[in-house]
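Okay, so here's the structure we're looking at.
Just one protein chain is left out here, and the rest sit where they should.
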Amino acid sequence: MLAHLAVAFLLLQSPQHRTIAIDERLAQDAGIAIGDRLTVSARPGAPDGDTVIVSAILKRSADPAEIARSEYQVRMHLDHLQSVASYGDRVDRFAVATRGDSAIESALRDINAAAFGFEAHRSRDIAVGTSRTFQVVSRFHKAIGVITIVASAIFLLCIMLLKVEERRRDVAALRLMGISATTVVKGVVAEAALLALVGSVLGVGVGWFASQLINWYYQGLYRSPLYFSLITAEIVTFAVGLSLVLGIVAGFLASLRLVRTPPLTLFGR
Amino acid sequence: MVVQLAWASLRRHATRTLLAILGVAVAAAMLLDMVMMSTGLRESFRELLMSRGFQLRIAPRGTLPFDTDATITGVSGIVATLRMNPDIVTISPVLGSTIHVPIGDRTFTSATLGADPAIQGDYELLSGRDPIARDEIAVNDDFIRATGVRIGDSMRVATGYDPQLRTYSDSRTMVITGRVRFLYGAANQLATAMNLPTVQEMARLPDNASLFMIKVRDDVDVEEARAWIEAEVPRVSALSIATALEQVDQRLSYFRQLAFILGTVSLFVGFLLVTTLITVSVNERVGEITVMRALGVSKLHIVQQIVLEGVVITLSGAIAGLGLGLVTARYLNSILASFPGLPVAIDFFLFQPKAAWMSLGLLSLSGIAAGIYPAFRAASLPIATTLREEAIA
Partner (left out) sequence: MTLVEARDLARDYRFGADDVHALRGVTFDIEEGDYVAIVGPSGCGKSTLLNLLGAIDRPTRGSVTIRGQAVGEMRDREATLFRLRNIGFVFQRFYLMPTLTARENVELPMAEAGLKSAERAARARELLAYVGLSHRERHRPTELSGGEQQRVAIARSLANRPAILLADEPTGELDAKTGAEIIELFGQLNRDGTTIIVVTHDEELAGAARRKIHMRDGRIVDE
């Protein structure tokens, strides 16, 4: 409130100065506050820029395209920017809002028919086109994920093999007592499934915690409100489901090896 | 005998041993990839920047080369100022712009670089000759593939497109003199090269440049030269390779961090696998180990044998992982190489022997560490009690 009053007072004092809004990152880095006077120019180092007053400091949006770019953002009145940049009566684009989704198609059609030398696009299509960087990162993450899954599967199989071999004498005794191979396999698979389930739950917990850590760290590093890591119900379901399947398959394969060996051989005779 | 016993023990459970080696191989591959990734981008970029010997770049103040559309005015004045410094050997101003090439019923949009062919450091001539005259142009393979042109062809080249009037501010016929490869070109990017005055004229930016490439004498301190340039020409930013690398590090710090985390996890997983295997193996052989102790085999030799088993698994896995790692690195690199705007010459995963040795070293240490505790524990069991328990079991 007070800041706005200060700006209003300054404007009354110097009505020829236009106002601009700057983003919080610029304000922080350059130590600029509301009411400060700045010079803006389209050419770096130009001595003859426009003097303006900072009237607002903006929060940055959660725009992935801004990550890793150290650009600052300044908002100016359109005519002021056109004048500073010597753009004349030109803009780069128009943003158009329609009355509801149903009007989008007709608006697109009408604009493209009428606009000479321009093309209208759905915002969604532009987003897809400009998000190639994140598609690359996403593919990379998926590839790492696949490698991790393969490694985990091998690891799981190895561990299950070790676990069942540790108990081969117990299994041999059970088989000699008349317990069927099917029962032994079911027992081992049940144990593997339980291990996989417990491991998955722990893993989800660790993953959630790591996700919080990642967001906290990168939001601070890039000074962005963007969520870098998001755990959704689908992801949890997929992870738990996959590890269950891998665990069960590993247990099944390991137990199969065990029950195919004659009991006396398991005893070491 | 230590070696013989270790080998015999590994062969005894061949499936288990092979699986463990496979598991270590995957962990080793991931570790190698992460070590390669942590330094690859930086090294690759540094090699690229140094490839033509230009140690400094000058860009509009506060920007990185070609980061924005901003240009530097007063090129001739700046060149004259820079020539005053005897340490500066070569000055190559470069102007980037966009051209439109109508061929048939299609118009191809291409990036273009204007530079002095005699001293430029942006492209490499593959065939033909440099574009020297004002009506000459060299093109890259992506341009040739898209347009179907050949060296010697003439084509219409235009700039300054007005979409409303559908006209160009400048249009002229140019002859293709050569085929070039742009060192900093991105994949599938149409690009051409002309001499600097031509581009300045066509883009209506007389005496402008997007950047300057600067070569200083080999015995000169590059940072001192950089500081001199910024002092003499305050409206530009001078970037040494070191500062450029710092910027890259900052922007792509995520990959270094990811590399560190995944590398550590891979190492840990490999260690865990080997230590689990060794522990189970040792627990199965407690009787044998205790009998060896009873026979007079020293603790040290028993520990050596067991540790050796861990090392064999780890090293075998590491060697297999080296091959696997190079394959997966190529695959992962091909994914990351499709980053929009990334120079084709940049590799995220750069194989350096140092990286391979580091991975091998880390894995060997983990293999040794994996076996030490279970081995020592088993070798320290009280002989008489253990033999009695084994007899009962």
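First chain written, first letter: the chains are A and B, and each begins at residue 1.
Definition applied: contacts are C-beta pairs under 8 Å (C-beta built on N, C-alpha and C of every residue); 3 or more make two chains touch, one makes a residue touch a chain.
Note that this is a predicted model, so its numbers are computed, not measured.
For the chain that does not appear, the touching partners among the shown chains are B.
Interface note for the absent chain: among B:P86, B:G104, B:G152 or B:G296, the touching residue is B:G296. From the options B:L5, B:A59 or B:A337, the residue with contact to the chain not on display is B:L5.
Contacts to the hidden chain, counted on subunit B, fall at residues 1, 4-5, 8-9, 11-12, 287-288, 291-299, 301, 382-384, 387-388, 390-391.
Note that in this section only the chains that are shown with their structure count from here on.
Look at where the CA atoms of subunit A average out and do the same for subunit B: the two points lie 24 Å apart.
Residues 43-45, 68-70, 116-118, 132-133, 136, 139-140, 143-144, 147-148, 150-151, 154-155, 157-159, 161-163, 165-166, 218, 221, 257 of subunit A touch subunit B in their complex.
Those residues of subunit B that touch subunit A in the shared complex are 13, 15-16, 19-20, 22-23, 26-27, 29-30, 60-63, 70, 73, 162-166, 234-235, 250-254, 262, 266, 269, 272-273, 276-277, 280, 283-284, 328, 331-332, 335-336, 338-340.
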